[in-house]
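One protein chain is absent from this view; the other protein chains keep their places.
Moving on, here comes subunit A:
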Amino acid sequence: MHVNLTDDELAFQEEVRTFFREQYPADIRAKQDNGVQLTREDYVRWQKILHQRGWAAINWPVEYGGTGWTPVQKYLFENEIAMANAPDMVPFGVKMVAPIIYTFGSEEQKKRFLPDTLASNIWWCQGYSEPGSGSDLASLKTRADRAGDHYVINGTKTWTTLGHFADWIFCLVRTNSDVARRQEGISFVLVDMQTPGVTVRPIITIEGEREVNEVHFENVKVPVENLVGEEGKGWTYGKLLLQHERTNIAGVARSKYRLSKLREIMAQSVHGGTPLAENKNFARKLAAVEIDLQALEFTELRTLAAVAVGKAPGPESSILKIKGTEIQQALDTLFMEAAGYYALPNLPQQFTAEYPVDERTGFGSETLSALRYFNNRKASIYGGSNEIQKNIVSKHVLGL
């Protein structure tokens, strides 16, 4: 056992760090640092830069354009993304649907979708949840009825993150209702968002922004070629995909970065008043989160090491999801507490590209802190709520 990185790993880290220093666009960085919302184009431009370097899809097999990196290299890369305050990869294509396509899809589908997904020419969104289904995904009601060489889809998907940006949606749909278990008769299909009968309606979330949507399907005709894998096997594929989602959900590197920002805030005099560093309560709370995060980082590294020797991430990913989101929310709370009264003004218009930073009410991004705290209450709800994750752990780890 040893805690240090090898020389090769250190060299790799330096290579990635140099790339981020030289290639990460200054204008996008400025937006990120100032809390300005990125546009669709900002995300796409950055992903294309990564793609040119061959680093757009760190989890994919090499044959489809992946990196072939070791788990430690992937971990180091994620760390550098966070420390450069670069945007996270938009997960829906590269991290979510692509593994399903390259694992279960036809040769045609691989050719049609993988290169464009890798190059960020397609923006995907996820059509899993439905109104009323919540974490009980298998209760989904959206139907896909076979009619000759098409499916006809009817139903509604919800919580579709950034669905208003998307070109394509991947959906779990019911192709057979006459089944013994609800998990059967579900299929995995790909739908062009431009198909007649697809309507995207915004859901305004707690802080007043449009991030998620409802997607309605009314007699949407989808060619049978857009079915991925076998009809009725969608649940199996979807579950696999959710585990991919859960390993990325811990957000350890991002939390480390945010923690370092809190340390900076603590050291500064807030508005020329008493520095937060002199507030022992705050210092203790920050230290407690830091300890929890350190432990989670090593838990994640242990999971990565297990994956490296061929043990697939199973229910352990649920532990990463629960602890990771708890830590994210603890950090949200500390940012809000650090902001004091300046957490309260609701001034999202100050965080647009046009608004001069030095004319903002509050300093830095303080007046975003409560809005972020509100918005990120979702972290313990989405991706299978933390309650569901605990059920998974109690069933599959504890055998209860």
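Basically, a residue touches a chain if its C-beta (ideal position, glycine included) is under 8 Å from a C-beta of that chain, and two chains touch if they have at least 3 such contacts; residues count from 1.
Please note the rule applied: contacts and distances are computed from a predicted model.
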| Which choice in "Carbohydrate ABC transporter membrane protein 1 (CUT1 family)", "Iron permease, FTR1 family", "Cytochrome c oxidase subunit 1" or "Pimeloyl-CoA dehydrogenase small subunit" gives the name that UniProt lists for the one chain left out? | "Pimeloyl-CoA dehydrogenase small subunit"
| note | Among the options A:V198, A:M266 or A:A370, the absent chain makes contact with A:A370
| note | Touch assignment to the omitted chain, from A:D136, A:E218 or A:E264, lands on A:D136
| query | In terms of residues, what is the contact footprint of the unshown chain on subunit A? | reply | 129, 134-136, 139, 158-159, 203-208, 270-274, 279, 281-282, 336-337, 340-347, 361, 370-371, 373-374, 377-378, 380-382, 385-387, 390-391
